[in-house]
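Here is the structure we will look at.
Only a single protein chain was left out; the remaining protein chains are all shown in position.
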């Protein structure tokens, strides 16, 4: 079973049970962002978590195996078109150099890892319009001299 | 005075005085990310803040006027090459659809604004290696039916 | 049922009944542009409107559910080739900076939202050749200082 | 004098006199959008209007001649990055096929001209946030059979 | 029946009857270039002409309906590779600015329409090698001031 | 003297004398399209014609030498943006396959040369709007079997 | 039968009979390069040669008809990735301007035709490593003045 | 002295002396194609040959040193536009897979080197039009198993 | 059997037997990197090795034949997106010119062959985090003068 078939099975089972990523993640004991990324095929799952996810959704071992597989991370659009995703791309374009200035001032020459990395989404209620709070947490990796 | 000359003047004065964005921002009363973005020419500054910035760095009124000007936000690389900026682009590529799933589950059909938006950078000390904490805060904008 | 199958079902039913977007929209109580965009899969529909659309066209609940689904908005051609669509792209290319000048002079630094947004098409009869009147109506979003 | 030097001269004179496109256009008797596009070098001006513009700004005949010259309309970014201009590009991407459906239903097979064309920007005040009203008016051109 | 299936049906019937575009066009009373473009799906046909074409080739009403449908004109290669088509692209690249100079000198600021447009192909016999004569005939559209 | 400096010299002299390509071409005994293309640097001129052109415009031998030089034909925009040139590109996109069908039906497998090639621009007056007549004349080159 | 199915039939029959392009070409009386290009669908074959090829491989008349069809020459990769083909592309990149200098010095302003053209591949045995000898033979086409 | 300045010096001196690449190459004892490529900055020259070239053209030691420098081979156009160079690119596109078939049939799995490589240009006089003969000679490099 | 079907067969058999590339390569007597590249279809295998591989995995002669076939090496993403592969691309971007400096200083003007080439992957255990050791070994090919 490849990642695409796995995602179809997981998303259908989730919809049939009327579940949200939030509820599933809380019951299984992981973060909703990580759970969604694993189910969409962009991260691999440890064996025990894969078993918990498929047991929870009453799916078979082939789906669990597919969750454990190491994905090849491919995206088709160098510049995304969906407005929600484009706005994130725009933030990187507008604030990329700014973040480089501010992060390297604080940490020295290096980068924020996208591998030793986690991310959360929160909702901040506001009478003038609710706000999305996105938190990225990545290990700082200093450049090496040799 | 165009934005490029303005940035040169601001960055030189900041370096000559041995200042950081952090110190400057704290003394002027704004966020370091916003301050850096305005000085790099990617945001316009209200007139009073522009005056504070230029007074602080002992620069002239032409620099203040340039800070107030509304910038045309242009970036040359559709896919950035600098590793610090690329990692952020990679996060958008790897987690874009995941964020769409999780945000729209929480808020309904719509997007996180990149205009009614702010961002902070924090340092979390950690014996296994310090971590970069990046917080994005954007108003949720629901799609409209008409 | 995915958006593509939904569009096929809606467009076939509309053609079989000899309807126009104009008539349908007027009977259902929405705008023709919004109605067409929802049926082509580029906007989601509120549940009650989705029910009205599918009842009107005598289609099933699966089509209604597909109309309610939040679409991922993707277009394949960064530069469109169809002449009708290209002319709109050309208008953005030729008049983009001009509109930035005129809008920001009137409203300050910010943008016209494409999310809190509506659009109408009208026909102006003219002996020298009828004219297309396209009206875009978007909320102004000012940039934020923080 | 080429178009770039012409634009620099016109924009500097306008700024020095503290004028807006709106005021200038109203005093000269043209539309602000057309006036800005001609001064930014994206449209040519009839000789008498060019004279009015340069007299109004107290600029010389070389600027008037440059306003009359037929421009080569070039834009560098196939996909614009400035958020105000990108949102217009996004509207073309999201609603391009929808507009094709609705316009051709009303007019038959053909296009809206971008040459026999005019455009206006209006401000609609609204307590929930002012709105930008953009009106495009183009002649319908039917395809020809031969 | 979509345009692709329509083209397959028309081209097969034409080949089975051993016809040329030239003969068909002459018998039906249209131009061979227009006829080929309609049969290849790049132009829509008036209802009566569509009926003539399908009667001539002994094809059904579904093909006629497909001929009447308004096509979305899409081409995949921004730079064509087939040598016959590339040479035309090369002519636009080499002579584009030249044609702008010569046409606008004769007609003023404006363009040659590609919508109110027709084209013919002729063969000029020549002992040193026959020549292709391509004639493009498009309405001049002057830019508008407003 | 390179081609760019040559073009500047030729175009300035032509403007100073108030000449058109049409008049110059007629007086010198060449076609206006060829003359413009040589003066814009996209074709080389035989030595005697180069002398006629520079004598006519009272320019020096360095300009004549530059006219004789074999140009490297480069254009920057794979997809042109100027509307007059884009419409020609659009004709190649919309009618490319059609022309391949019609030309190869008439001539066999091969192409229309863009080297052994000439082109003319004519004006057809018409009360409903004047028309541009563009005539391309290229030698047919059959593919070779070996 | 389209070109792809034709190529599959020809290549399978050739492999089943254990033939090389070299042997086939020599027996049929054409060049191996031309033969391979026709069988891969990049050139059309005269009717008698098509019959010889299909008789030789014991294939039917539908394959012969497909060999006679005029191909649309399309390649997908603007920059090829296969190392053998890339090296040829690299030669064009590294030596393109050099060849322009040397060819035009010898022949005047013009090009080497890729239509009135043939090509051979030879093997030169060499104790230090055999060498590939590639010979391109194209008619010189001078630019035309008109 | 960088390669660009070196090329300007060499080409000017060559033109001033009315020399051809052919004559120069013959007198110096190298191939005209190699000589032109070294003088255009796309190959480095051994020290003794560099001295011969600069002595021959009466140029200084700085030019010789620049000829010896190892060039970074860069070309700007992934798809060349100049017709002479494009035709070579077209040959790679049309015949790339054919050459792969024919070369690998003769030599086994591997490539023709573009480094251990030479090239010649010859003129074949022909009453029907002279022909360009281009000979590429590259070492065959077999793929390695390890 | 084409390369894609071959890879599917090989990878399934390997998974069913619970093998690693390392074990297989050691048992067959080749390098794991070469073995994986041949099984993924990016290198051809000598006949005897192909037999060993298919005997080892109990697969048929059609798979062996497919392993022997000379592959056309194609990759779809000019800039890879998978993070593991992108980091290698980044190394080429960041260190490309540096490697050119250091290699050519050591060897003279020339390149490292990617054809007469091998590569190994090793694991270096380290308490601060294990390290990947990648060794590339390619023949130096000097540029040729002719």
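The chains carry the letters A, B, C, D, E, F, G, H and I, assigned in the order they are written, with residues numbered from 1 in each.
Going forward, a contact is a pair of C-beta atoms (placed from the backbone, for glycine too) under 8 Å apart; a residue touches a chain by one contact, two chains touch by 3 or more.
Just so it is clear, the structure is predicted and the values come from calculations on it, not from any experiment.
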The listed residue (A:87, A:100 or A:131) that touches the chain absent from the view is A:100
Against the hidden chain, subunit A presents residues 30-31, 33-34, 43-46, 49, 70, 72, 97, 100, 104, 108-111, 113, 115-118, 141-146
Subunit G residues touching the chain left out here are 79, 81, 83, 86, 90, 93-94
Listed in rising order, the subunit I residues that touch the chain left out are 20-22, 32-33, 36-37, 40, 42, 73, 75, 78-80, 82-85, 87-107, 110-114, 116-117, 119, 121, 123-124, 126, 128-141
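Just so we're on the same page, only the chains that are shown with their structure count from here on.
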Between subunit C and subunit H, the Cα-mean centres are separated in Å by 56
Subunit E to subunit I, mean C-alpha position gap in Å, rounds to 49
So subunit H residues touching two or more other chains come to 33, 79, 81-83, 90, 93-94, 97, 100, 104, 110-111, 113, 116-117, 141
